[in-house]
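This report concerns only the one structure given below.
Taken from a larger complex, these chains appear in their original positions, while the remainder are omitted.
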Amino acid sequence: MSVTRMLETYPATINMDRKAIADTVEILLECSQACTACADACLSEQDVADLAKCIRTDLDCADICDTTARVLSRHTGYDANITRAQLQACAQACSACATECERHAGHHEHCRACAEVCRRCAEACRGLLAKMS
Amino acid sequence: MSVTRMLETYPATINMDRKAIADTVEILLECSQACTACADACLSEQDVADLAKCIRTDLDCADICDTTARVLSRHTGYDANITRAQLQACAQACSACATECERHAGHHEHCRACAEVCRRCAEACRGLLAKMS
Amino acid sequence: MSVTRMLETYPATINMDRKAIADTVEILLECSQACTACADACLSEQDVADLAKCIRTDLDCADICDTTARVLSRHTGYDANITRAQLQACAQACSACATECERHAGHHEHCRACAEVCRRCAEACRGLLAKMS
């Protein structure tokens, strides 16, 4: 992934820990993709009716992770209040999605895999929030 | 806009004020588009170097409004904590973008127009948050 | 909607019919939202298992319409080849989504409503493509 290289070539000052930003952006991209894939895999399961809430939470989490990755990929005209609020929304969505996917992890490997990524992503968002305060 | 018709044809219960949801989704779509267009218009201004923070805030606001509109367009498996956190991030981004665009409203009509939409969108998000509590 | 106002305040030349662009952007935003809402409504139907392809096509169509609306909202550094290719992908997605939603229009009002918006959006994309050549 070129996330670190893009950060290193940014021409001005960055008011955050570059390593923590890069790690968080990478897990956000991974989490968004895993949620999109998990929602789609759920649609092909025979018990799809039992997975409606899982699919919906996956879709929210995918959108929120994508947007958070973009906010963290920008450093010009930095506004800590926007970054902080979006990270909080993302930590909330990832935690909720992890919990919902874990309910189905015994039956569906894609839910188990997605739950693990969501859990790590929620931790990364909370870790970055802690470094900001 | 078919936002209201889509809400009316939703086959299950919605735990929020449908009219307030529809109004908020419509202004979110409008705000996202205005921010994308304002960022692009700024890029064609001779004083683009003075507009760097405006462009960046426009881009954040566009992404955050898009995602918030999607979260509010889903009702299955509703999670109030996700909706609330994303609305808070959106109100923050729209307020910040309105303030930044207002700084350039005297010189650039697109900034004036965008600031007005952002201000209304921030109010809509805060109004919906107030109805949720 | 402020789409027309944003176009009118763009400070440089636009190499396309502004009225046609504004109309297409507006129907793209409407179509993206309708597809997101239709996918969510399908998730709450008892026959969700029969709606899996409809949900998936809705999700693709929502993403593709969003991206196409953004491409059409930018005029700086215009590249006709990108705009044309994205409009073609969007016309394809909207036509396919209209056809799939029409299959369920007799049972589900949200599919009927979404099909109508998708059909109009496909026509708008094809109309704009015709004006470009």
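By letter and in written order, the chains are A, B and C; residue numbering begins at 1 in each of them.
Here is the rule we use: a residue touches a chain if its C-beta (ideal position, glycine included) is under 8 Å from a C-beta of that chain, and two chains touch if they have at least 3 such contacts.
Predicted, not measured: the structure shown is a model, and the values here were computed from it.
*Asks:* Given the 3 placed subunits, let me have the overall number of copies in this structure's complex.
*Replies:* Whole-complex copy count for this file comes out at 4.
Heads up, the rule we're going with is that only the chains that are shown with their structure count from here on.
*Asks:* What is the distance in Å between the mean C-alpha positions of chain A and chain C?
*Replies:* The mean C-alpha positions of chain A and chain C differ by 27 Å.
*Asks:* Could you please state the distance in Å, as a whole number, between where the Cα atoms of chain B are centred and where those of chain C are centred?
*Replies:* Measuring from centre to centre gives 19 Å for this pair.
*Asks:* For chain A, what residues touch not just one other chain but two or more?
*Replies:* 52, 55-56, 59
*Asks:* Can you tell me which positions in chain C touch chain A when the two form their complex?
*Replies:* Chain C residues touching chain A: 39-40, 43-44, 46, 48-49, 52, 55-56, 59.
*Asks:* Would you pull the chain B residues touching chain C in the complex into a rising list?
*Replies:* So the residues of chain B touching chain C come out as 1-3, 5-7, 9-12, 25, 29-30, 33-34, 36-38, 40-41, 43-45, 62, 66, 69-70, 73-77, 108-110, 112-114, 116-117.
*Asks:* Flag every residue of chain B that touches chain A in the complex, lowest number first.
*Replies:* So the residues of chain B in touch with chain A come to 52-57, 59-60, 63-64, 66-67, 70-71, 74, 76-77, 79, 81-82, 85-86, 88-89, 92-93, 96, 100.
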